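A short write-up of the structure that comes next.
For this view, one protein chain was removed and the others were kept in their places.
Let's look at subunit A:
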Amino acid sequence: MSAIELRGLTKVYPGGVKALDSLDLTIPDGEFFALLGPSGCGKTTLLRTIAGLETATGGAVVIGGRDVTGVQPGGRDIAMVFQDYALFPHMDVTDNIAYPLRIKKVARSTREQKAAEVGARLGLDKLMDRRPGQLSGGQQQRVALARVMATQAQAFLFDEPLSNLDARLRLEARTFLKKLQHELGVTTVFVTHDQAEALAMADRMAVMESGHIRQIGTPAEVFQRPANTFVAGFIGSTPMNLLDGVVRGDTVEVADCKLAVPQSAEGLLRDGEKIVYGVRPEYNGYSAEPVDGSLVGKVSIVENLGASYLVTLDVNGVPVQAVVPEGHEPALGDEGYALPRRDRALIYRDGELVSA
């Protein structure tokens, strides 16, 4: 159990593709850390470079205070769960879980005892004699987790741990993984392309784009105060409204509507400058009655989200979305007023968040 530290980590693939561009990142001991980003952003390369499956072109990987940049994967004292779980089809569950111990020359009785112990903890005790082919996807995942746990490594790496499970099982596994990680307290890094997964599971997360980390923070920070328009657009199950606007004195003019300057940007804006006004649909209060300082438009689309509705207003040609609780949804073509919460709305200048 120990911290992971990356210093100026760079990975250039043969052919000149720069997958990681001088990354600095510190993951403290015991943290559940998510690497999030669209496909091709370098998140899997980063995980594999920490594991040693890819060699870094520059920079250093430090695990538990030891520089392991040039060390083989087997010597780094880490364990990894692969996307396809990588269970050996010719070995039963016990042998699969005990495999890393067998390589470390642990005596058979000790390692079988350890496998039984870890297997029982993950509810695999009745399946120990089965082959991976005789297990369901969820059971296979637990075997892969058990194998990782049995190693007692300093850090765990998960590559898209939930992507091979069906939708319902994925939610269960999400809760289960988070609970397990907190009980074990082992530093864990996982890769995902699903922002909801990262928000739900991680203690902290990094949002990546084309080899760069665009923001590091707790899920709440990343959700409420995205550091730039890329993160703002990527995080959230309904994308944030990012509206072009111009500062006019102590108001912001967006789509011919005058809005109050958000709290976070008070006193930081110059009169007449062009900015992007960002507000999440969840923080955009909808009203059927006229409200001062709101976005006015006609309801063009109403989408059912279950307990709420996503309403799209056509504000002078600009679509603006707001979330409306069930039972209050407007009809198509109604006049609607969306009032952004001043304490949640954000201002972006040149793509970066304006804040004190």
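Criterion: contacts are C-beta pairs under 8 Å (C-beta built on N, C-alpha and C of every residue); 3 or more make two chains touch, one makes a residue touch a chain; residues count from 1.
Convention: contacts and distances are computed from a predicted model.
S.K.: Can you pick, from "Cytochrome b/b6 domain-containing protein", "Peptidoglycan glycosyltransferase", "RNA polymerase sigma factor SigK" or "Amino acid ABC transporter permease", the UniProt protein name of the chain not displayed?
M.R.: Checked against "Cytochrome b/b6 domain-containing protein", "Peptidoglycan glycosyltransferase", "RNA polymerase sigma factor SigK" or "Amino acid ABC transporter permease": the hidden chain maps to "Amino acid ABC transporter permease".
S.K.: I'm checking contacts with the chain that's been left out. Which of A:A86, A:A116, A:L169 or A:V318 qualifies?
M.R.: Among A:A86, A:A116, A:L169 or A:V318, only A:A86 touches the chain that is not shown.
S.K.: Of the residues A:G42, A:P100, A:G245 or A:P262, which one touches the chain left out of the display?
M.R.: In the full complex, the listed residue that touches the missing chain is A:P100.
S.K.: Can you work out which residue in A:S39, A:Q72 or A:S109 touches the chain that's missing from view?
M.R.: Considering all chains, including the one not shown, the answer is A:Q72.
S.K.: Of the residues in subunit A, which ones touch the absent chain?
M.R.: With respect to the unshown chain, the touching residues of subunit A are 51-53, 72-75, 78-80, 82-84, 86, 88-90, 99-100, 103-104, 151.
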